[in-house]
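One chain of protein is taken out of this complex; the other chains stay put.
The block that comes next holds subunit A.
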């Protein structure tokens, strides 16, 4: 395991005359969070009588919903309402879809499910447990369809089609051309190409989604509290879906949010769903997502298949790129998708000066959870292809990768630099940043370490990455998916309105409000620094509120916490608002102090004359004047009670006629290199050193900037080495717990060596640029480049789990030896459970045989069995409730007996279906006298399961299966009057009922 060299404590910078901005002061947020007094959504009280919702979800990746029987659920005491797609459709309209196509997008399945976890019913009851009880009583009849999970497979002819309005599963297909790429490729001496499949993953905040909604029928108005993060362009999507004008959707956020990283943008379909439930139930409804729901069905980053080619000169100069990107947005194209694909459009040449670019962008739908915002948003997918290709070019030309990087960098004198695809890179000096990183990060010494390691036969590699980190998104970049003609018709979209309000109360204390919706980044602290500097006060004098209430606050579509926009846009806007107030206060003070306004300075709690600091007046006195004596203000001063500033950068223009788009306002620079060693035995990747150099413009709070870098690095490390939202070929979701979707812990995350350079942005009020997402873009490919260097391989697919590296190092795993149990036919990709064993039961075989065929006996010995019905002598049906880990549910099993040889042997074959999954199994049981009046029962089984329960993962499932089987035989033996079991296996009949699909008994 990698250990960090923990450095001595950062001393906290709390005093002195220097500006507050730029210092690592302690955070104002922390005292409450450290004392258990945070106010996250589930910590807040609700109105008496508030109901609680749970959501019944699809176990199938693709199926028609034939019927939903909710009667038993509705009859359960405490249940207030059950909503199916039809009920939701009656009170809402489809969510808008991001491309022009005859396709609808509902937050709940209408007549077809298209991914595992898609909502099928919402159950509202007096408490959550009762709602979950009721959900188990709902019977949904599905007719499965073929599923497709691979983006290229979705485009293949004959692939199952998800939406008729997306023929061939293709939601968008656009081609772009900048410069003269054909000529560049024709004339270049070299052409290099790379095929990438970037996996699905998510930054998985530790707090899940939460929504509390109510509906006022008198005014037909909704009030919603949700840990939504923005962008508030989504407010218009929600209001439209709920069929109310924007002023009848009051959307608020709680004071604290437990992380988001983009992910909590994806709560919005649930806002629609829970608001609809509140309307139908006539009472407030609360829903808190659980972790299984979150991993299965919240949102994820896109996976993408990319082919990138480069035309290259002999010296490594890249002359042109040819991008072919196939973006997988999951089962529905939900707003703001396909934004992930277009967020990087202006930056598709990275940190390099490349004038000729050809692009084909396709967006496809597959039977997976719909995608949305996720830290890095398009950057990881783009840079993985781009920077892997740069390494390939270097190897192909026999050059050092760093030489190829340097040969192509944008010249330091070229800023502001317009890229071929339209981005206006604001500032930077990439060459200088690399020089400093190479020196401070001791690259020469790292190369010696590599040489030494390799001399000893160890697998050691070094990787490099240069990345431009965009921040402050242009709200118009997504319209690049439309043609110029379509854009003309739709009207221009561009800009990035930021808002900030600074208020002075009647005792002259200062309040700041912004619509930035932080999820842990410490916005309140930084704003107190920014505004304290303007007014000459202490940060503790400034009170900052970052909650948003769309009914009362200044906000716009760009409000929220995304695209790393806080430091560059929001903090700068707060500065402008404070300066506007300060300008008026200066005029008032100038009159009182009898000086020119230009002579006024704000310092140490006073408003004073620069030339004669003794001539001064307390800040609070001037600040309160507008309340107490407006008549004594100078005529031209106006009020100083409250000032709201809206700021949008003029550089963020709409896409032009040639599809050039300045997709972001700011562009930081990152240069990373690292040394990794791969253990020859375990194939674990150990990070020896990770160096990351950042130029994010002016740094407002060094501690928080480093916090963003470390946090992004840790998530990127997870994406590179451990994390993948994995699906079986049938669309079953395989990583539904945090024991299957592995997040890095303290023992896996080393401390990166962080270096900084500050080239202020000329386009932002404070000179700051975003910094929060950069390592999510740079680190996965930097580690991959290092691993490729260590192993000497060309193709690398994330995550770099040992099993995958084993194929590189040791070749593909041989097929399993022949023989064993003959399996019932099963669909490829289903989870399989196989086993055999023996049990000793008292009583002669005839007695045991009779017990096994007797419904009453079976009901009493099958774990979790509710009832067994005998349809014919050889056909049984059973209701069984079983749970494994977080997945508990009721199943209906259908089992038939074949090859009866009483009382010696029988074959059981059957299937089970339930809300949580489905399965099929076949088992053979033989009975033989043990010579002492008892029976030796031998069994073997082969089962396949799919659906939600398959997401539990093999470790839990296998263990739980053993427990169940043990329970079955213990109970059978007890019923027969003693005995025991040997081996680990399945129960015979249990094979069917439960086992066929399942998991552990819960009662």
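We adopt the following convention: a residue touches a chain if its C-beta (ideal position, glycine included) is under 8 Å from a C-beta of that chain, and two chains touch if they have at least 3 such contacts; residues count from 1.
Just so we're on the same page, contacts and distances are computed from a predicted model.
J.: Just go with whichever of "histidine kinase", "ABC transporter permease", "2Fe-2S iron-sulfur cluster binding domain-containing protein" or "Carboxymethylenebutenolidase" UniProt uses as the name of the absent chain.
T.: Missing chain, per its UniProt entry: "2Fe-2S iron-sulfur cluster binding domain-containing protein".
J.: For a quick check of understanding: of A:168, A:259 or A:583, which residue touches the chain that isn't displayed?
T.: Per the contact definition at the top, the residue touching the missing chain is A:259.
J.: Just to verify: which one of A:33, A:152, A:313 or A:551 makes contact with the chain not shown?
T.: Of all options in A:33, A:152, A:313 or A:551, contact with the hidden chain holds for A:33.
J.: Where the complex has a chain not shown, which of A:714, A:865, A:960 or A:976 is the residue touching it?
T.: Answering carefully, the residue with contact to the hidden chain is A:714.
J.: In the whole complex, not just what's shown, which of A:92, A:391 or A:519 touches the removed chain?
T.: A:519
J.: Touching the absent chain in the whole complex: find that residue among A:42, A:400 or A:432.
T.: If we include the chain that is not displayed, A:42 is the one touching it.
J.: One chain is left out of this view; which of A:238, A:683, A:749 or A:782 touches it in the full complex?
T.: Going through A:238, A:683, A:749 or A:782 one by one, A:749 is the residue touching the chain not shown.
J.: Please output the residues of subunit A touching the missing chain, sorted low to high.
T.: Here the touching residues of subunit A are 1, 3-4, 6-7, 9-10, 12, 24, 26-27, 29-31, 33-38, 40, 42-43, 129, 203-208, 256-259, 261, 290-291, 519-522, 703-704, 706-707, 710-711, 713-715, 737-739, 743, 745-747, 749, 751-752, 885-886.
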